[in-house]
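This structure is in structure tokens; I'll ask about it shortly.
Omission of a single protein chain aside, the complex is shown with its protein chains in their original locations.
Read from first to last, the chains carry the letters A and B; within each, the first residue is number 1.
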Amino acid sequence: MSHISRGFHGRRRTPAGQEGRVPPGQYVTEDFPVLSAGPTPHTPTDSWTFSITQGGGTKKSWTWAEMQALPQEDVTADIHCVTRWSKLDTHWQAVSIDTLLEQVEHDAAYVLAFSDGGYTTNLPLEDVTGGRAWLAYGYDGGPLPAEHGGPARLLVPHLYFWKSAKWVRGLQLLDTDEPGFWETYGYHMYGDPWKEQRYAGD
Amino acid sequence: MEGTAVRGRLTWQTATVSAITPETARASTIAFDVPAWPGHRAGQHLDVRLTADDGYRAERSYSIASAPGEPVAITVERLDDGEVSPYLTEELRPGDEIELRGPIGGYFVWDPDTDHGPLLLAAGGSGVVPFRSILRERERSGAATPARLLYSARSLPEVIYHEELERSGTGVDVVYTLTRSQPPGWSGHRGRVDAALLAEVAWTTGQDPLAFVCGPTSFVEAVAEGLVGLGYPPARVKTERFGATGGR
Partner (left out) sequence: MDPLDGNAIGGLMHEVFGAEMTAVTATCATCGASGPVAQTVVYLDAPGTVVRCRNCASVLMVFARVHDRYCVDLQGLAALGAR
């Protein structure tokens, strides 16, 4: 790489005192950028369900009302997108994925999250349990907007945000790790922002 | 190998900024010296690539504002929260080097030798940029093609190339609609392009017009749909959508 553009910095604002919270190669944004691979789904909550599936079958399913009746949590988290923006102290209202998976008997080691519109992403089971992952339906005090994944999305803040599948409708239980949408095209199977695991082989 | 442009291949080249000319408070035209520029067609665009000292890169596409045969130039409108447009319009200076590749595009182009029919050019904001190339090419080539430019802008001071457009010769009509504010005594159109305004400026389908629509996605889709509704065959309505960010 030979050419450097004089005076070009891109967006680089890491507020003083927050360096330890920002993974390598990221910049902090006050916005909440909307990145999409397709049209925004608009699933009404009265037809929404969330399912845990395995093989071809459904092990357990919740309607919106059933999900809302589960223990709710207020979650504050820093989120990190592979496109280099990080947003600190985001506030969500959510149900822990632990709460959902506890109601299902299984010995799966991996999950594949699946969403309206066809998006998928894979995660190890231990990364969506132990208090590390949520089904989030509220953002910043209000209902999660459709453009940000509403009515509900996966929230897994310790991994790059492409793993926090928008418009999520369930988790498929797997014995082996299978690549989801972006992983198939060369993005990292795990995606730890602190190790800058953006692409396969990183 | 960098900078060697083999005919037919699209490679990144290092160009030098030769001039920067403000057009409006937010928009400037940037002219380049491009050593191996193969020439371009009216309506084409180029990609610009910026690299920060830590290797971070940003790329954007900009329509070419100059006519074929003129030095390559783009017109960039600064977006307040943009990453690239503030750099190009406020930091860049003549003599700076910049990486670009082009020309790009074979669909959204107008060629007076092969294209026929009166032209309808519909521009939303900075969507007018490729039309400056088309109108200059029309004049340069001596084509007698009648042309109408329908230009939707927020206000008169935000109209890019206003002086040049006012000097348009015979055969070119320019119709403005100002959507946010109008100068005192404005007797022109106001508000967004609607079916009535389109019907007024669109050529009749019997004349076999060729339409080019360029601007933000919402503008392009509303106008293209309107023209098809007036009977334009879809293949005679060429569209180019910008992001809300102006460049792509």
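By our rule, a residue touches a chain if its C-beta (ideal position, glycine included) is under 8 Å from a C-beta of that chain, and two chains touch if they have at least 3 such contacts.
Small disclaimer: the values here were computed from a predicted structure and weren't measured.
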Inset, instruction - Among B:Pro68, B:Gly82 or B:Gly102, single out the residue that touches the unshown chain. - result: B:Gly102
Inset, instruction - Give the residue, chosen from B:Glu23, B:Asp47, B:Glu77 or B:Glu158, that touches the chain omitted from the document. - result: B:Asp47
Inset, instruction - Sort through A:Trp92, A:Tyr110, A:Trp167 or A:Tyr187 and give me the one touching the missing partner chain. - result: A:Tyr187
Legend entry - Among B:Glu23, B:Glu137 or B:Glu240, the residue in touch with the chain that has been omitted: B:Glu240
Inset, instruction - Using the touch rule from the top, list residues of chain B that touch the missing partner. - result: 8-10, 45, 47, 61, 101-102, 104-108, 216-218, 220, 238-244, 248
Legend entry - Residues from chain A at the interface with the omitted partner, ascending: 33-39, 82-83, 118, 162, 182, 184-187, 199-201
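By definition in this document, only the chains that are shown with their structure count from here on.
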Legend entry - CA centroid of chain A to CA centroid of chain B, Å: 38
Legend entry - Footprint of chain A on chain B - complex, ascending: 2, 14, 50-53, 55-56, 58, 81, 83, 87, 91-92, 96-99
Inset, instruction - Can you check the complex and tell me which residues of chain A touch chain B? - result: 1-12, 31, 84
